Structures are given as structure tokens and as C-alpha cells.
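For reference, the structure I am asking about is given below.
Removed from the display is one protein chain of the complex; every other protein chain stays in position.
So that you can tell them apart, the chains are marked A, B, C and D in the order they are listed, and the count of residues begins at 1 in each.
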Amino acid sequence: MDLLYDIFADPFVQMAGMPDFFVQVLWEGFVTGTLYALIALGFVLIFKASGVFNFAQGIMVVFAALTLVGLYQAGVPALLALVLSLGVMGTLAVSVERLVLRHLVNQPDIILFMATIGLSYFLIGFGEFIFGGETKSMITSELGLPTGSSVVDFAGGIVIFQHIDIAAVVIAGILVTSLALFFSKSRIGRALRAVADDHQAALSVGISLNQIWVIVWFAAGIVALATGIMWGARSDVSFALQIVALKALPVLILGGFTSVPGAIVGGLIIGFGEKIFEVYWGGLLGGGVEGWFAYVIALIFLLFRPQGLFGEKIIERI
Amino acid sequence: MIYRETGQFKTNYKADNSIFPILQDRIAIIFYLFVAFIVIPAFGSDFFINSMMIPFLIFALAAIGLNILTGFTGQISLGTGAFMGVGAYSCYKLVTIFPDTNVIFLIVISGFFSAAIGMVFGLPSLRIKGFYLVVTTLAAQFFLEWCFIRIEWLYNYNTSGAIEVPRREVFNVIVTGPEAAAVTQYLVVLSIVVAMTWIASNLIHGRIGRSWMMIRDMDIAAELMGVRPLYAKLSAFAVSSFYAGVAGAMMVFMWLGAAEVESFDVNHSFLILFMVIIGGLGSIKGSFLGAAFIWMLPVVLRAFPKALGLDVPVATVEHVNFMIIGGLIIFFLIIEPNGLARIWALLKQKLRVWPFPY
Amino acid sequence: MSSDQSTQTADGRTIGGPIMEVKDISLKFGGVTAIKNISFDINEGEIRAIIGPNGAGKTSMLNVINGFYHPQEGQIVFRGEARTAMRPYVAASQGISRTFQNVALFEGMSTLDNIMAGRTLKMKKNFFWQMLRFGPAEVEEFEHRKVVEEIIDFLEIQAIRKTPVGRLPYGLQKRVELGRALAAEPSLLLLDEPMAGMNVEEKEDMSRFILDVNDQFGTTIALIEHDMGVVMDIADRVVVLDYGQKIADGLPAEVQANQDVIDAYLGVAH
Amino acid sequence: SAQETLYVPLLTYRTGPFAGGGIPIANGSADYYAMLNERDGGIGGLKIVTEECETSYNSQKGVECYEATKGNGALVYNPYSTGITLQLIPKAPVDEIPVLSMGYGLSAVAVGEKFPWTFNYPASYWDQMSSIISFIDTQDGGIKGKKVGFIYLDVGYGKEPIPLLESLSESMGFEVVKFPVAGKEMQTQSSHWLNVRKENPDWMIMWGWGAMNPTAIKEAAKIKYPMDHFIGNWWSGADVDLKPAGEAGKGYRSANMAASGTHFQALQDVIKYVVEPGNSQADPDTVGSVLYNRGLYNSVVVAEAIRTAQEIAGHANITGAEMRAGLEALDLTAERLAELGLADFTAPIKATCENHGSGGSIFMQQWDGSKWVRTSDLIAPMTDLVRAELEAAADQYVSDKPNWKTQSCN
Partner (left out) sequence: MSMSEETQTSQDCLLEVNNIEVLYNHVILALKGVSLSLQEGGITAILGGNGAGKTTTLKAISNLLHSERGEVTKGVISYRGEPIADLNPAALVKKGVVQVMEGRHCFEHLTIDENLLTGAFTRKDGSGAINSDIDLVYSYFPRLKERRKSLAGYISGGEQQMCAVGRALMSRPETILLDEPSMGLAPQLVEEIFDIIKDLNEKEKVSFLLAEQNTSVALRYAHHGYILESGRVVMDGPAEELAQNPDVKEFYLGISDEGRKSFRDTRSYRRRKRWLN
């Protein structure tokens, strides 16, 4: 009976009892959700364009952030460092296409997947080689991002809004929407889906895989840089940051690998779900459930919709 | 023209059906076994046996397991690390509950526990496919990792949360624990790996292996040919996890000696997946080649600058190592996406037509 | 089936009563109606052709017959047993086997293994024996291997026994697919455009194989084919679909003369 | 013999997710040996040969490093990872090479009778936890009736002090709330800190490492948790942990075992003999930082133990077994520290056959917004209480290992 109460009643009593805190939980869920969506977006872009799950996205986040901070530490002004980092991500996109993808046209997905793993190994080594393994702090205020927080009185308590979180939501929102628009409205968007379906046929109608891949990898690089700045501001910039990419996986799957809106919705569902569950129910299981909770949500959704919420239909024909 | 099958006609199905139809291959196998069972124990240094051969064999076994699932049945899994963990923890429990039972037997038995868990997490594969399936296996990975921490019973309420291998003897020879001789452990691992490789190869060359491959290549057509997807997929999950479980148990009992959750984390799953893909999906030989490549290459690379007398900081060596391995992975995929096993086969094919180019 | 219904054909084959009856089948996908209220039957031992323009619903019909599509209406009676929705492997285990319009071979496997795959349902030895291989499992494997080698000889594909089918030319893939379907020793064999992408000579071979299967093993065959020459020559009866509906059903010659069929399908040239 | 050197393998991690902590430690340890070689020509006339082996904080690579170096006459191992330590503990008696895990690893190895080959002075985690609790007890009118939150990395390392914490909570009458942080969650702690806000504990104690630390500190600042009631153990109190938070982390406290700064003579020597000539891998700015000094401290202890071992053995070229005796007889007094140019650097260590964990005193340091400031005297652990727990744990460890080598001390 007690257990039933703990599971089905107590959390709600708590929610009602501390409405300010509940709002705070929702806000945190919203912020993390948007940030998850941002990482997931990086994956989606590349998946859309090649049908490949880009394992290196996590490392690209670290790499981009390290480049930014590294350049700044080397004396480059913050904004110039930002521009130069974008350039580095562009160069990365071109090299990846030249040296890797180009030679793997028409190979099974898993082979391309493996190649991105090879790439992430390379980037780890290369990144540490250049920037060293030391932990660095993100140059948040130098980039003109707000710090500090606002405390709002609410229902007899307080809700705290970090300015950097607000900025993160805004920036992520802008990035996500503009990329979504770019890829859904332009003919490039259609070409991406064509490439993901069938490399050879795409070639045969004159879609230049090389160009498309450079574009999406660069877009993914931009997203990685944004992700790196945002997450870097929340903790620090080190190779541990790549782990956050793992958090994006369930988001990605929940939303559907191919859908930009899916990444957003998936991110929010998991952001909210995870926070609420961990805060109100996690204690019952000894805490630390966040590690797998997102995956379980994703799994449950998948059982009902094997292609994720907004993913492309899985065509089964004979 | 060393490698020639000319003149080796197969006069019956039995000969044609045997796993090594060509005489040279049979000789090669006998040669490998000879080296593995006689030469290495006799001449290998402790470091070579402990840090190269034993882990290589254990990883090869795990890779065979994953290969059964991913390479032969087409179900990508990132849960191998956790399934190895299930094997390791069940073996630990078994060994402490039945201290007098032959530990080698218990290692093999612990495979059944991970097989059972593997089947449970294999259930969603009936509906979920491709990269989407990765999520279920990752769910397994993270959920099990969490269990390894939260369920204290699994590690006998040890405050450090780790499992430590007790000393056990089989026929008065110390097999596990720190006093066990490297060679003894090596021979045990080798025997288990050889036996299980043989079994895997039998399964793969028979009806069951074929039904796995049918599911992999085209599951709809397979069902129309009368393969029950439920049975085929779950059996692949079970066998695969069994292999992973035994490998995990050996990893702790025959190699590391102690383990925490980290020994079974997702990086492990990735490591094994690399081995499978680099070695060659759907090739048992590839599992060995992949394991050798991924495990031994870094060890060799690390020793390299020292052997050359170069004084390079270790960190730099490690960075360059990462770059080289990443680069090599990509390089091999480009020259042959089907893995080292295919490169091997191509070499043989070239030998066959040698000295002509084709 | 009861012998009182059976008839002799000109070339001496026996054709029995209906082995399968398709009754009032309708199949919709969202807004698209692929099959509208179709009924026809297939007699034991006959070669039954299904023809019709592209998108008429022929392939869908075969998919309904072997359980891959589940029709919204109607039922299928196979060997006197009525059924509606079922899993494809049930159809397979009842002796229905088929080939596909877009070749659906197991690409990673050799020709031999592909055809062995067709015998999956016939192999019974359990996991334990498979694991050991020596003994019963091996004996069983050889028995089946023998049958498969016969099929390979029959289809004249000895040369590609060990080649992975993924890199075979299209025509050979179709032949391997036929071999795989035959390996199941089906009582009803469904062939979806087995001769697409073949030249005349190869079509002749293929027709010969089909006729021989029908003749030697008494296998009932349902065949979709666009080459009217082939259909007219080897089919016993023809059913014609158009826009998901049946527009004609009868002997080849009758069908060929039917004005609806000419308008919808054959065009004036034939 | 041919090998007239003192061989000390250094298991380091300069790569991987934890490299931020691993690098200063590695530099500190290597530089001190290099300084001894330069300044004194080694110890007892023999040069110290160090060999770094990269573990990436990974147990398997750690074991590989161990296997690769143990044959070269290694005197002692400092695994620098609880995971690697756990694996080396059973190997040490077999290969007769002692393991010194300074302030990490398995707390129970402090019981010298049960673990002749393993040392963890200056203090075990349990000592440290008890010191932290007694520190809290001196603040704000005592700990009784208070609520103490414990946020920890959810692995063996983080869980280690929980039994002690729980038994202390019973005996001292405070409440404990636990907040486990899984390895993957290190950088996504917002729900943990929401939970902290919900529970609203009076004190927070942290057992974190790597990226977990700066994230926790930032999150704590975010929920406006009073920073001076947030205390980290000595792995949660490095410069790299607080730099990202900067001003926001002001007031945060952490335990430490060795002072930071370069104002010690020994450090000046290191700078003079190693850093300035360019023989150090360290960024000069990091010399004297918390973790650099900790690595250096580790080398000081090893060097002193070598010296002691040489005295006992009567010859300079000692073996692993002789080194063990030296570690066990180590008596690093305040005077000796002063002689070494490290007056007030740390608490004295006196090891005995029974006690491989020594006295375990720690001190508190506090972040002033840009650097660490030492704010307390040495705080002694609750030795009697801890010792009993340690012995129980040691018994448990040994119980299922039939042929475990113990020693009797009298």
C-alpha cells in the first residue's frame, strides 16, 4: 500500500505542495530538452544525407569547443576565434568528404558508421595532440553571452532562470528552425533524402554527393560548435564532453533519425520526462535512473512506432 | 603457385561441405593450433601471454558472439559490454556460492545467464530494426550497468562495488586468482575459445546459421521461406549473449582478476563492435583478425617508439596512436569494406591465380 | 483433391480440382484500392497465369495469397481450408513457395546456401545436433544437399554454386530464386515475373524449367508474366486484372481475343 | 649488477576524459624525481629511472601497463585509479611489488596485517570522511539533527565512504541523503541539483572527479546553494574544478592533504632544476597547483620510502620486497619535511606494520573566487571508529580468499 502511495500519490502531492519547485523542474526540463535537441540535430543532418549514424558527432562537439577556446587562449579575440572555429569545422567537413566519404559511396550503412568511428578516434588523438588534454573553461562572457540569473517570485517560492540557459534556448531555437527551414524548403533538402535512400541513384540523377556531404557535415559542424559552447558553459571543455552525445541518442531515436522537428520534440519529451521522473520518482529506485530512463522511454515509443515519432516510414515491400 | 586448389576435387558432399575444403587451409589450421597450444606456452613471455594473447582470445570470443548477432543475423548491438558483465557477475556469484565446483565449468555455465538476459532484450528486435535497434541494446547496456551498481547482492555487498576473483584450483592446478600462472590461464582460455569457435562454426554452417543469415539479408523473404523471425532472432540473441557472457566471465576470471562496472561499460561494447566490423561482418576468421588488430595494434604501437629508442612523451604516443588507429580503420574500410577477412581471402584468391594478375 | 474433377491436358498432364480458391478479396492501402473484390481459383497441377497492366494488383494478389498482405475482405481457401490473416511462414509451411518481382535473394550468401535456405522447413535436427555437427545434423545436411545439387544441375547453374549471389547478373539471380523456391518442394509455386530481364533464349530455358517442374513434380504454378508469348504458350488458364479488378478469366486463346483485355493490356500490336 | 638504478614506473593518464586531473599529477610526480636526479644525483647515489605508462584512467590499460613494466625491477606502483588499484592489490603479493595508493583505492588496505603489500597513507577515504564530518560538527552549532547531502560519482570510488557515512549518521544523529551521479551524467547534473533543492540539505559533501566537479559547482551556484556549506573531498578540490565556475564558486570548500603554492623550498628546487631548464612537461603556470603538488607529494613519499628501504637493506639497489619494508617503516616527521624543504606542506606520516594508512589528518581549503586558500588546521580523523570499520572490511575482503597472504605484527 505504502509503495503504491509512493508511486502514485506522493509525487503529485509533492508537485502540488511546491509549485515553484515544480515550475523550476519544468524549466530545467525545457532547457535540457532544447540542448538535447541541439545535439540530436547534428546527428539528424548527417543521417538525413547519408543514412549514416555519425558516431563522431560527440567528438566534433568537443573538437569545436576546444578549437574555440584554444584559439582564444592563443591570443585570438573571442569573436574572431569563433569565426576561425567555423572555418576549422568547414575544413573538417571538406576533409572528411575528400578522405573518407568519397571512397565509401554505396557501401552498407554499418560500414559508413564504422568509418565515423574511425574518424572519432582520429579526432580524439588529433584534438588532444593540438590542444592537450587539460580541462579548459568556456569563454562564455567573452563571447558576449549573458551570465548571471534572474530570480522570479512564484507561488510563495522562487524560480531561478539562468541567463545563459535563456540564451541557450534562444540560440538553439534559432539554429534548429533555420536549419529545419533550409533543409525542408530548399531543393537541397530533397536531394538529401534522395542520397540517403540510394547513393547510386542519386549520383545517376546528377546529385553531387561530394557537395551534399560537405554541406551537411559543415552544418553539423556548426551545430557541434553551438553545442560545445552551450554545454561547455554548463561545465567545462574537456574530452568528457563527448559523453553528452550519448544522451542525444534516445532523443534521436524517439524523434526519428531523419526528422528535424523530431529532434526537437524528442528532445523536449526526454528533457521533461527525465527531469520529472528523476526528481519525483527516481528516489524510489535509489536514484541515478537518468542513465537509462531516456532509453526506456525511447524504447517504449519505438515499440509502437518503429520509425520514431517523425521518422520516415520503414518501407517493407516485396 | 603455393596456394592451389587444383587437383583437389571433391568427390562427395562431405568433403565439399567441410569447413576447410582445401588442403592448405587444413594444414594452416593445424599449424595455428600447434603454435597456439605448444609454441606460445613454451616461449611466450608473461607479458605477451597476459597482456596480448589472453585478452586477444577473450575479445575474439566476444567478437564471435557479436558477429553472430550483427554479422550473421544483422542485428546491430551495442550491449555486448553489459552482456559480458552479466556473464562476469553470474560467474562471480556462482563461484562464491559453489566454491568447490570446477571453476571452468562455472565459467561456461554463466554464459546461460547472459543468454537469458540477452533474449529478454532481444524481444524488441521483432519490431525494431536497424539503427533503431541500437537503442534497445543501449537501453540494455545502461540498465544493466545500473543494476551492476545498484544490486549489491551481485558483488556480495563489497563496499568497493568491485568483484575480486578468488583463488580456485582445478585438479590441484591454480586456475584463477592472482597466483594462477599465466600459461595455465592461457591454456584454459585457449581451449574454451577453440571449442566455442568450433561450435559457432558448426552452427553457422548448418540450418540455424542459414536462417540467421536469411533474416539478415532479407527478413521478409526469410519469413516467406519459412523462417520464424521470433525463433531466429531470439536464438541469435541467446547464442550471441552466451558467447559474450563466457567471454566476460573469462575476462574477469582469467585476465583482470578484479572488475568494476567500468569494465563492462559502453566503450567495451564499441570496442567489440570495432573488432567485428574491422575483422569482417559475418566471418569467424574476421573476429580473430579484428580482435588482433584492435587489441594488439595499440600495444605494439605503444612499444614502438621505445623500441626505436625515441624519447617521445607517452601522451604524444597515445595521441598519435589514436590518430593511427582511426586512420587505419578508415583506410581498411576504404580498401575493403568487408573487413580484414575479405582482404585475407582476396590475397588467397590472388595467390591462386598467381603469377597472373587475374 | 477429388479425382472426379480432374482432367487430362493435351500433353498428358493431369489437372485436378481447385487447390486454391480466392474468394472476394479486397485490399486497400489507405486511399488506394489495390484489389477490388476478386475471385478466381487455381486447379491442382495447372499453370495459372495472372496478367494485367502495371499496377493492376498482380503482385499484391500473390502477397495476399502467401500471407504478406492481409486483405480487408474476402477469404482464401487452400486445400479446402479457409483462412484470412496469417503469418507468411504459415503459408510457407503449408507448401506455398514463391519468387519475387524485385529479386529478393539473400545477398550475402552463396547460390548454394540460398537454395539450401529454401529447404529450411524440411530440416528438423535440433540445436544440439546442429552444434555438434557430427552425426545426425550432418547426415541431414547431406541429404538436403543432395536435393539441392539436383536442383542446381536442373537449372544449369553449377558454375556459380559458390558465388555470392549479390554479384550475379540479374538473369542468373532470377534463376537462383527459382531454385530456392523449388527447393521447398512446394505444392503451390508462385512466380512473379520470373523472366523479366531475360532474352529469348533464356526465356526458353526458363519456360522449359517451369514446364518441367510442373510436369515432373506435379507442382501447381501461378505465374505473373508480361511476355505474352510465354504466357500464351505455357499457361493452362489465364486471369486478367486491371485496376484491381478481374476483367477476364479463361483459356489463353479466349483471353487473348477478349476486347477488354486488348484495350487494357495487350494494345493493338498483338 | 647491471641495473644500478631505481626503477619507478609511473601509471599516468594524460589522455581521455579525466586527463584534466591526470596531467598535473603526472607532471608533479615526474618533476620531483627529475629534480632529485639533477640536484642530488638520485637517492643513495642511484639515479631514479621513471617510466610513464599511459592508462587513460582505464583499468584494462592499467593492468597492461603493470604487466609491461613489472618485469623491469619496478619498486612500487602508484596506480592513480581506484579501478586499477583494485586489480593490483591481489597481484602485489604475488609479484612482490608494493602498491601505494595515496588517498584513493581500497580504504581497507590501511589494515597492514591483512594487506602487507598495499599502502594508502596519508589517509583512507574513510579517514577523510570522518574528518569532514568532524569539521562540519564544529560549524553552525554541530551536526546533530542536520541533513547532510552526499553527491558522488556512482562507481566504486564514490560509494566507498557510504558505509562509514551511514554509521556516523546513526552515531552522531544526522540525516544523510545520497545523490549518485552516473559516469555518463557527469555533465548533465541539473536533475541531481533539482533534487538537492528539493531535499534542501544543510551541508553537501562531494566525492567527484573529472568533469563532475566543475559541473556540480556550477549547478550548485545555479540553485543558489550556500557555497560554504558545500565540501568536496580532495579529488574535488583542484584548480581545474573551480576555474570554470570562477567567482560563482566562491566559498566552496574542499579537503586537501598537501598545500598548494610554490613557496616551498622543494618546489623552488623543482622550478630551478627542472621547469626552468625546460625539462618538465608542465605548463609553468600549473606548477604549485593543487594536483601538481599532490603528484609531487606522492613522489616525496616514494623517495623517502626508498631512502628508508635503503637504510634498512643496507644497500642502495633495493628490490620491491625491500621497498615494501621501507614503505612500512616510513616516518615522515615534521622535521624531516622541513629538511626536505616542505615545512607545513602536509601532515606527518608514520607508517607501521598494522597501519598502512597512517594518521590521516587533512586540512580544509576554500576557494576565494580565483584561488585556493587554506582555512583550517589539520583535522584528525575519528581513528578508533574508522579503524574498526576498516578491520571489518579487511576481514570481509580476505574472507573468501583462502590463501591470502597476511602478516602478523607484534
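Of note:
In this text, a residue touches a chain if its C-beta (ideal position, glycine included) is under 8 Å from a C-beta of that chain, and two chains touch if they have at least 3 such contacts.
This structure is a prediction, so every number in the text was calculated from the model and none was measured.
In the full assembly, the chain not pictured is in contact with A, B, C, by the touch criterion defined above. Set against the missing chain, the residues C:T7, C:S39, C:Q72 or C:N102 yield one that touches it, C:N102. Within the full complex, the residue among A:D109, A:E142 or A:E312 touching the omitted chain is A:E312. When the whole complex is considered, the residue among C:I25, C:V213, C:M228 or C:V255 that touches the unshown chain is C:M228.
Residues 346, 349-350, 353, 358 of chain B touch the missing chain (whole complex, contact as defined above).
Counting the whole complex, the residues of chain C in touch with the unshown chain are 11, 29, 32, 52-56, 58-60, 101-102, 156, 167-172, 193, 196-205, 207-208, 211, 226-230, 233-234, 265-270.
Mapped onto chain A, the interface with the missing chain covers residues 105-106, 187, 190-191, 193-194, 196-211, 312-313, 315, 317.
The rule is simple: only the chains that are shown with their structure count from here on.
For chain D, the chain whose average C-alpha position is most distant is C. Inter-chain centre distance (chain C to chain D, centres taken as mean C-alpha positions): 74 Å.
Averaged C-alpha coordinates put the centre of chain A at 32 Å from the centre of chain B. The set of chain C residues that touch two or more partner chains comprises 68, 100, 104. Counting partners per residue, chain B has 142, 145-146, 149, 220-221, 224, 315, 318-319, 322 as the residues that reach two or more other chains.
A list of each chain pair in contact follows: A-B, A-C, A-D, B-C, B-D. Against chain B, the residues of chain A that register as touching in their complex are 53, 99-100, 103-104, 107-111, 113-115, 117-126, 128-129, 133, 246, 249-250, 253, 257, 285-286, 288-289, 291-292, 295-296, 298-299, 302-303, 306-308, 314, 316, 318.
Taken together, the chain C residues at the contact with chain B in this complex read 66, 68, 87-89, 91-93, 97-98, 100, 104-109, 113, 116-118, 120-121, 123, 125, 127, 130-133, 137-138, 141-142, 145-146, 149, 180, 184.
Across the complex, chain B meets chain A through its residues 70, 76, 124, 127-132, 134-136, 138-139, 142-143, 145-146, 149-150, 220-221, 224, 266, 270, 273-274, 277-278, 281, 315-316, 318-330, 333-334, 337.
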